[in-house]
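All protein chains of the complex are present and in place, except for one that has been dropped.
Here is subunit A:
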Amino acid sequence: MPIETITMPQLGESVTEGTISQWLVESGDQVSKYAPLVEVMTDKVNAEVPSTFEGKVTKQLVEPGETVAVGSPLCEIETDKSTMKSAPEKSEPVQEELASTESMADRYSPAVMRLANEHQVDLKQVKGTGLGGRITRKDIKQYINKPKNEPIPEQTSVPTKEERSKEAPQQVEAPNPILNNQDLEIPVTGIRKSIANNMVRATTEIPHAWMMIEVDVTNLVKYRDDEKDLFREREGYNLSYFAFFLNAVAKALKKFPELNSSWAGDKIIQHKDINLSIAVGNETELFVPVIQNVDEKSIKGIAKEVHTLAQKAKHGTLTQKDMEGGTFTVNNTGTFGSVQSMGVINYPQAAILQVESIVKKPVIIDDMIAQRDMVNLCLSLDHRILDGVICGRFMSHVKDILENISGDTTPIY
């Protein structure tokens, strides 16, 4: 049965609120239409609020002594008949379509014309942020106040749709290469644009430092080779090396939480959760989806998530939620044969670790030459947050874990 709400009526022309004196009915009472429900006191009058429905009082929403504004709900009544609902108020559509009106780039206001004249500004050089690309007075004032030959930053207090969607504020001066006839122009849009913006931001803002260590993963390779066929058969996807590396990094981050942090201007935020961003790419795009709470997952659990996220990236079904909450990034550069690389930090995280190719190498152990499976791990760090010592200890710990991997230390399930 429909529930109707009785609201505080307007009890006089200048009355905006009223104080509840007493209830004249109780919850559960049956009331007829127009029966008095509650006594209300205002600056001007004392009045009884009548029921506008017939039915049963189900809930009293205000207490005696409470002062409530006109229009606030007082009680709920369960009515017997379904009443005609008034049509929901239609809010008028605003603004959004405004941005897409015809080009206003060549329509100048008197203020803009005057300023352009006074300062001898070629209006073609000024970027308009107004409606339809119109040059606003603010745009030209900003242009005039900038030193010559420097592009004005896109900066307006009214962010346009596009500006809102992108993260980085920097606008890089576009070079103007000469085009041959056969050259192909590819517009920079969507993901490419946001990758570009993020990379510019990360490399211009973060003071990067690098280090690399070499790890002997012979044990890991053997362990994984022993298990991979059975695993594949049982689970339906590959037991990747990457899962072991993620596991080792998560363990090391647990021990060195300094690396599991973000830069926040005047403070550093150290994260409790260990959520690893992993870089997943195809020919044209790069995504960094996140595996949450890696430290709480088994090798199998991690392998499964890597598999799921890679599939999603391949089919373009990654959601915003898949990308959120990363605290540290691990990049599997080895998959495309790289043996050494310098990663760009995934802003605003503190560091990124690159896992390179596993390569068989002759290594000297106890004055004897042995054939071992070696891998390079490369770390890029934000030198505002981290220093060499702590990162060195972190990397040593990762190395330690990896070199001692076996069925005993690192069960798959």
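Definition applied: contacts are C-beta pairs under 8 Å (C-beta built on N, C-alpha and C of every residue); 3 or more make two chains touch, one makes a residue touch a chain; residues count from 1.
The criterion applied here is as follows: contacts and distances are computed from a predicted model.
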item: Absent chain [UniProt protein name; select from "Sugar ABC transporter permease", "Branched-chain alpha-keto acid dehydrogenase E1 component", "NADH-quinone oxidoreductase subunit M" or "Cbb3-type cytochrome oxidase maturation protein"]; value: "Branched-chain alpha-keto acid dehydrogenase E1 component"
item: Hidden-chain contact residue, picked from the options A:Arg137, A:Arg192, A:His208 or A:His271; value: A:Arg137
item: Touch with the omitted chain, as defined above, among A:Ser109, A:Ser194, A:Asn238 or A:Thr335; value: A:Ser109
item: Absent chain, residues of subunit A that touch it; value: 10, 13-17, 43-44, 91-92, 94-95, 98-99, 109-112, 114, 130-131, 134, 136-138, 157-159
